[in-house]
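The structure appears right after this line, and notes come after that.
Excluded from the complex is one protein chain; the other protein chains are retained at their positions.
Presenting chain A:
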Amino acid sequence: MTSTPLVALVGNPNAGKSALFNALTGARQKVGNYPGVTVERHSGKLVLPDGRIVELVDLPGAYSLEPSSPDERVTRDVVTGAQIGERLPDALIVVVDASNLDNHLRFALQLIALGLPVVVALNMIDLAARDGLTLDPVKLSAELGVPVIPTVAVRRRGLDEVKATLSGLIVESAAIRLRPSDPAIGEDIVTLQRRARKIALGATVSEAPVRRWTHALDAVALHPVWGVLLLMVILFTMFQAVFSWATVPADAISAGIAWAQESIRATLPDTPLRSLLTDGLLAGVGAVIVFLPQILILFAFILVLEASGYMVRAAFLMDRVMASVGLSGRAFIPLLSSFACAVPGIMATRTIEDEKDRLTTILIAPLMTCSARLPVYTLVIGALIPDRHVLPFVGLQGLVMFALYIMGLVGAFVVALVLRRTVTAGVSSGFMMEMPKYQMPRLRDVAIGLWSRAEIFLKRAGTTIALTIVLLWVLASYPVAPAGQKQSEYSIAGRIASGIEVVVRPIGFNHDIALALLPAMAAREAAVGAIATVYSIDNPDDPRGDNQLRRNLQARWSLPTALAFLMWFVFAPQCISTIAVTRRETNGWKWPAFMVGYLFALAYIAAGATYWAAIGLGL
């Protein structure tokens, strides 16, 4: 039996492997302009011109076959066939950045020496041209002894040639496939590097001096004063935008949900089913979906930062702070990604070389304010913090939001400092990183990124959150309270909440919050849904909609309680997915258990301190 041939995409970080993978297979793997975007293998199906189907795998970028971080290990294992249960690739597509040949050819030489059939994709020739560089692919091919195809992955140029070359390389009778021998892998980096430089020089036809945009931009972006200011302005604009740009679409969604609730009330008789639909699903899930525009705005900002090449600049500016708490400057990139969601953020830590360094980054990633906290923050801030301007263009609500983000960051740095001196003490992996050239973010890439986030969010709202809410509705609706008693207190859910309330009363939490804490474990946004559902059950005759939820909060929560609740959410590890991914990435329950423990303790202390301080201040 002949199995499908296996072809692997390999090369230096940021060479455009994933972009080429997407172009060849039609997949939508994440592409970004910084080293270390891909951290695990992804496979897809590629149809060759002769009709044969091959399995194409996209791999994390690496500098050599000697891995220095967990992601690079994956690459080495796949191309040497060392991966357990994995066959040796039948051919390699070695992707090199044409504008950076000296360096990329070194790894290419090492890969060619493995002895597998190779085609070199001379990618980013457009960028090389932008740098005034003209290359001779024929000469390069003669020097390397393998076919070289110029490509522009993002514009789908050179794809047909790559496919045609590939079908020539993959011979059907590969039954007697030899394991690669190791000679040049042993050849040391310096020797290979010198050879690579010579070949690169030989393949360069001409080099015209041009104005390098990247340097001009970096003069500002990396400036000790302007650079830091710019980073602050970018982050602050991001949070203000999240708060103010989303109002119109959010109101529209909210109105749509209210309309749906009213229509169901008008058509269905008053049965438990009607209540489940309106008070449970529509109120609960609706309260979460309203936040889709906000979450997309946040993601749009992060996607643009990732695509432009700014991420590494942010890491550069933050390195001093990172070093002072014992972390690698590189860790700032996973942390910044965790503003969107801690799960991919934690996976991105695979690019960090030192084990303890990486572990520390994983443990503090949940402190970055992820998008799932937005609904909680927005709802509570919108209801209880006055909407006024403290400075021109700076609203008080936006400022409180910003403060919560900063709290998370400061918390993370303090925790890192403590951990690095205790449980994860060790050397830091320092900061040594390639800085990519700036690129204009492609609208299509950003749109695809947003679309897949919207899909994930809606799916989560439709499954995890909807299930949680239905369960909550059942537990909160039965047994039916006798007249004069509050349904939210008499029901099963109410009684469970009363038990939790005993523990959280000292930090200012009321019965509503106690009731929301358990569903929030499934997903933070579910807290908002849970509160909406409970109020809806308690007051079935209220007018529907977002504003009503806000009015209920204003009536039932004091300002100190609200502040304590916000503070709780800065720290509390209310996310099962984060705990699960931590378990996977650290191979066991020890560290996730530690993480959950320390975060709950911090949340409790911070919420309590905030509550009593607010009471003391007479708020």
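As a convention for this text, contacts are C-beta pairs under 8 Å (C-beta built on N, C-alpha and C of every residue); 3 or more make two chains touch, one makes a residue touch a chain; residues count from 1.
Here is the rule we use: contacts and distances are computed from a predicted model.
From the set "DNA/RNA helicase", "Ferritin", "(2Fe-2S)-binding protein" or "Ferrous iron transporter FeoA-like domain-containing protein", the protein name that UniProt assigns to the chain left out of the figure is "Ferrous iron transporter FeoA-like domain-containing protein".
Only one of A:27, A:189, A:241 or A:615 touches the absent chain when the whole complex is considered: A:189.
Between the chain not shown and the residues A:279, A:319, A:501 or A:538, the one that touches is A:319.
The chain not shown here is touched by just one of A:45, A:155, A:223 or A:459, and that residue is A:223.
Among A:117, A:150 or A:329, the one in contact with the hidden chain is A:329. Residues of chain A that touch the chain left out of the display are 63-64, 66, 68, 99-103, 106, 131, 189-190, 193-194, 197, 214-215, 218-219, 222-224, 227, 312, 315-317, 319-320, 323, 329, 353-354, 427, 429-435, 437.
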